[in-house]
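Removed: one protein chain of the complex. Kept in place: all other protein chains.
Moving on, here comes chain A:
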Amino acid sequence: MSASAPIIKIDGISKSFGSFKVLDGLSMQVMPREKLALIGPSGSGKTTILRILMTLERIDAGHIQVDGEQLYHMERNGQLLPADERHLARMRQKIGMVFQLFNLFPHKSVIDNVTLAPMLTKGMPRAAAEKRAMELLDMVGMADKAKAMPAQLSGGQKQRVAIARALALQPKIMLFDEVTSALDPELVEEVLNVLWRLCAETDMTMLLVTHEMGFAHDFADRVLFFDRGRIVEEGKPDEIFRHPKQERTQGFLKKIIAAGHRV
């Protein structure tokens, strides 16, 4: 695959929950190493895209290519068949996700949270998994809490552990779903600093759904503004935040600024 080919290629996907159409014929592409911010009002479908990429939701129509391969389809003798669990498991290796509410395993210590998946899915021996986990915990500034239980951590600390846990599987693509939305304001910074560090030290592709407009502006290579299951506007952060062309984008940003967010 050449460096200029998109790592994610979404082609006309639709998704409904009951009679509510969340995504409606959506197409978009993401380039390798790109940092993409997805913004928009709640219910606009931005989180659903991340959940679909992580295979937590299935699509009703359309195609998705990840790293040159179909995500929800398998090619067999030139035909596209629905993906089976084995295909999905192989595709999931390319993708990691961090959740708004951390979703740590409450019965496992910090380090066990990080080592569980590499040991189970990659057959990594415990010693190697722990060594790698300590490096990652060090990177997110949580090495001194390796033996702690999640219940003993603050929200920001939990989220940094969740990031280390996702990184342990060495995904090419990381999905961040409102990772600071559940945090007290003074804890937001420590999580965002970890994202900056990831950006500097890895070449992962990153998709962020976020309400931190200031961060999205500084961090993202490209911003997509979603409304009602469609991309209303996209462009460089400066274009979207300083000179939005669409009325809906302008209206959304105005509301966000009125709510006290820095842009």
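Convention: a contact is a pair of C-beta atoms (placed from the backbone, for glycine too) under 8 Å apart; a residue touches a chain by one contact, two chains touch by 3 or more; residues count from 1.
Definition applied: contacts and distances are computed from a predicted model.
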item	value
Hidden chain of the complex, named as in its UniProt record, picked from "Allophanate hydrolase", "Na(+)/H(+) antiporter subunit D", "Acyl carrier protein" or "Ectoine/hydroxyectoine ABC transporter permease subunit EhuC"	"Ectoine/hydroxyectoine ABC transporter permease subunit EhuC"
Among A:K9, A:K35, A:R92 or A:K172, the residue in touch with the chain that has been omitted	A:R92
Listed residues A:P106, A:P125, A:G214 or A:G251, member touching the removed chain	A:P106
Footprint left on chain A by the chain that the document does not show	54-56, 89, 92-93, 96-97, 99, 101, 103-107, 116-117, 120-121, 149-152, 165-166, 169
